[in-house]
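Removed: one protein chain of the complex. Kept in place: all other protein chains.
By written order: A, B and C. Residues from 1 in each chain.
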Amino acid sequence: MQREFRDASSGPVKHVANRLLHALNQDVPQVERESKSTDMSETWEDHLRRTFRSMITARTLESKLASLYKAGKIVGGVYIGPGQEAVSASIGSCLTWNRDIFGALIRDQGGRTAFGEPILDATRSYLGSVKGPSKGRDGNIHRGHPAQGLPAMISHLGAMVSVVAGMLLARRLQGRLDGIVGAVSVGDGASSTGSFHEGINLAAVERLPLVVVLTNNQFAYSTPTDRQFRCRSLVDRAIGYGIPGYEVDGTDLLASLEVISKAVTEARQGGGPQLVVANLLRLSGHGEHDDGSYVPDEIRNSALGRDCMEVAEHQLLQAGFVTEAELESWKNEAAEQVQAAVAQAQQEPSPDPYTDDWSVYASPELAEDC
Amino acid sequence: MQREFRDASSGPVKHVANRLLHALNQDVPQVERESKSTDMSETWEDHLRRTFRSMITARTLESKLASLYKAGKIVGGVYIGPGQEAVSASIGSCLTWNRDIFGALIRDQGGRTAFGEPILDATRSYLGSVKGPSKGRDGNIHRGHPAQGLPAMISHLGAMVSVVAGMLLARRLQGRLDGIVGAVSVGDGASSTGSFHEGINLAAVERLPLVVVLTNNQFAYSTPTDRQFRCRSLVDRAIGYGIPGYEVDGTDLLASLEVISKAVTEARQGGGPQLVVANLLRLSGHGEHDDGSYVPDEIRNSALGRDCMEVAEHQLLQAGFVTEAELESWKNEAAEQVQAAVAQAQQEPSPDPYTDDWSVYASPELAEDC
Amino acid sequence: MEEVTYIDAIREAQHDLLASDERVFIYGQDVGDFGGAFKATQGLKSLYPDRVIDSPISEDAMIGLAVGASIEGMRPIVEMQFADFSSVGFNQIVNQAGTQFYRTGVPAPITVRLPSGGTPGSGPFHSQMMESVYAYYPGLVIVTPATVADAYSMLVDAVALDDPVLYCEHKFLYRWLKSDRLSDDDEKLPIGQARIVRAGKHATVVAYSAMVHEALRAADLLAEEGWEIEVVDLRSVKPLDTDTIVASVARTGRLLAVGEAFPWGGVTSEIVSRVTNDGFHLLDAPPQRLNSRDTPVPYHPNLWEAHRPTLESIAAAIRNLLRL
Partner (left out) sequence: MEEVTYIDAIREAQHDLLASDERVFIYGQDVGDFGGAFKATQGLKSLYPDRVIDSPISEDAMIGLAVGASIEGMRPIVEMQFADFSSVGFNQIVNQAGTQFYRTGVPAPITVRLPSGGTPGSGPFHSQMMESVYAYYPGLVIVTPATVADAYSMLVDAVALDDPVLYCEHKFLYRWLKSDRLSDDDEKLPIGQARIVRAGKHATVVAYSAMVHEALRAADLLAEEGWEIEVVDLRSVKPLDTDTIVASVARTGRLLAVGEAFPWGGVTSEIVSRVTNDGFHLLDAPPQRLNSRDTPVPYHPNLWEAHRPTLESIAAAIRNLLRL
């Protein structure tokens, strides 16, 4: 596997083991981006293992969030990404926190965790702790750490494509772009937005190292893909932007990681924007308020409906990359971390409108009563 | 030529000789759309002749407008389309006024004339006659007759694509779509807009008979195409929308009319949206205030820089479709018509803010003083 | 008849419009078999399969399409999934729909439904009030129904109107607001006319949309303190019924304008400006405004409650006004 992959890419792939960053109680490291070296080499096996661990953490966390939602403990919506962890975590695990850029979207807990976002960010956001990354001002999936390479999405679909492009353009102007990549997640529905189009086209014009990962999970809320586009596959859009396109079975971790790694490597090496289209099925409702009953059984029972967690587990066990015992311990550890992150967020104070500041300007002198 | 063309399309092409509508003093016919029959057949030769006549009228008119601009007789900008008449008039001559739909854009005098817009509309708009289609409220290229199938463009590029799509969707809902086509013009620059993307994608989803004619005239104002897109040709965008795409030398009337006719016929026959990319060079500045000095000589001297009028004249003479004498009389007639249209518009009153009404609402009861 | 909610009224209006007028069709994300994010179109696709159409996520093109269809004589209703996302269709609304009649004489009778306003936990992008932004532009009509009957009748009227209408429906009212009837012919008013929903003599509170109910509750509270507060429900913010407001201020001498929108500009400032212009000498005290805070709408319920006007803050503002 490893050899095959190396053959496919045009050079050795190097990654940082940023597993440490997943640790529960560690807050976001505020170190200078440049200070982190990235030339530690990592084997394909380790990369896969690391990716899979993030998937486990994400699935565990999101299952917990879903039950908290059902128990009425969460205000606002809960949006989870079961079935998409392989693709999402593959993005995150190909990137280095505080060095690369990840424009995470709605179903990217896997990628966030793999990239290095502490899971406390999620529990704090969902449970309304004032210590969350937005201090309660924004919630759920809209969290981020822009200065560490994780911009905080706005809801408007497609809008983050150009933001990530701009972060990359800045790096070029600053002479800091070398070897850097920015990835951005979008869905099949987002592909219909003008923002998506403008952003990807602009990145192509500027030949920025932007990897656009388009997860076609067959639905945009309740809307099936035949109401969203008419092309054979959205990967055909790549031709129209003059950039490389890849299509992959998103239920398959090995394939997803391989293809995404390849695209990321190409971008890092100056190959310009890349479009990866991953096909799979959203295994939840649009949000936890939605039972997704509009999804036809045929799709559920097709290959698209496979659960990437099961596929990955099987793949890694088969390949001997992980043992049953290890797997068990990873799952336990994830459960403990999630448990602890929930407990901690729950005991933290909520925002207080009377004592918290409300500043909307970075320049305080601009504030006025109105 | 004719046989060749018929072979290319999947059925006989039928057109209406709507030459009459070009006549100078005739105002826009307000007849019911349905009342116009369209099954008169027209030979390929006649279609070409008719198209070329519109080109002559357009070129004559726009040259006159340009000199009026230079003489300071026109308030606001003058935007003309020399070099684009073959493509534009081909669109217009494939459509039937008051039956089909034409979303004309900035450089579509050829198409407007061929479609059936009286040239008085142009002179009245540019010269500020209150009898113009917008009564002086809007000017130059923003004129139209929405209820006769010629929507009045807003300036925002790309925005008319979805409007034409909506006109077609309405026809479908009304059971009036059969055999109808809507064409919309865009430029290379407009292809970068989100509106363009959303509009064409939506038309593809709905399989509307929309023909998008994208005239790549190598520049968007001063911006060359390598700052606008990175694909080999914009025709590659068609693949990403899952619709047929055609590329044509836009300086070549025969080729342009053939390809556009083909696309229009396909759309009429239920083939869904079509994308035609016509390559040529804008032979003027962006507007008459711009000398276009940024256009490199290499492009000017390349095949792209050919003047479609000269090419067409040569083609039609060679093919024996027109005689020198006829050509001469056409040109004279065009000059007379333009002269008369200018004279008439010049003697008409300007809008009067004190007596004209200012209503912005179709429901007068909504008007309020504020 | 059973109890009907505000969202029922919106659904019923659309049902009745589809049933009675072949020109009407509904276009929006998930409006088809799914019945819309808020179920405002539930069941309509099965009744009118051709005229209830799921759109791609393309707000700009959705509005463009609607304008095009209206040129051809249709009466489209476009559902925005949230008012906030109309920001992407903004250009087509203000520049395409808003200018067409003026520029060409051909009307653009589209109705755009904007699920507006805050609910706890919705955050900056699922809570916005956008009526002021659209009201700024010429050629648009902006309605803000606050009752079940108005939700019904104003949607019907909006579609009947030859001009483009932004129909701002408040999400907080969807299931919270109930009535025993869908419409009330006796009380029906045309678009452009405000309604005095509570008579009083000590002060006038002008509100719209969900704030009407907060204002009424505040008036109740003040009644216990012996004050008679008149409450005006604007109903439409453009046209804005200055006459009714000024007539009320003529009776009370005092004005508080309440809105859930951001504080800069907008409905409350337009009201205050008009009243000071037309009714300056009627005022016994400086007219007051109460709006949301000048920050994005916060996600956390604690912050959200303190961000927008509430029963308590309105009552406090009225008390303050009465002391001026």
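One rule holds in what follows: a contact is a pair of C-beta atoms (placed from the backbone, for glycine too) under 8 Å apart; a residue touches a chain by one contact, two chains touch by 3 or more.
Treat the numbers as computed from the prediction; the structure is a model and nothing was measured.
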Listed residues B:F229, B:Y246 or B:W330, member touching the removed chain: B:F229
Options A:L120, A:M167, A:A220 or A:L281, residue touching the unrepresented chain: A:M167
Residue among C:R11, C:R103, C:K171 or C:H300 touching the omitted chain: C:R103
Option from B:T60, B:Q148 or B:T193 whose C-beta touches the chain left out: B:T193
Of A:G144, A:P209 or A:G240, the residue in touch with the unshown chain: A:G144
Footprint left on chain C by the chain that the document does not show: 60, 84, 87-88, 90-91, 94-95, 98-99, 102-103, 124-125, 132-133, 135-139, 238, 240, 261-262, 264-270, 272-273, 276-278, 280-281, 283, 285-289, 293-296
Hidden partner interface residues of chain A, rising order: 133-134, 137-138, 142, 144-147, 151-152, 154-156, 159-171, 173-174, 194-195, 198-199, 201-202, 205, 359-363, 365-368, 370
Absent chain, residues of chain B that touch it: 74-77, 128, 134, 136-140, 142, 154-157, 189-190, 192-195, 220-223, 227-229, 294, 350-354, 356, 358, 360, 370
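Here is the rule we go by: only the chains that are shown with their structure count from here on.
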Chain at maximum distance from chain C, centres defined as averaged CA atoms: B
Chain B-chain C separation of Cα centroids, rounded to whole Å: 41
Chain centre separation (chain A, chain C; CA means) in Å: 37
Residues of chain A engaged with two or more neighbouring chains: 192-195, 227-229
Residues of chain C touching at least two other chains: 55-56, 58, 60-61
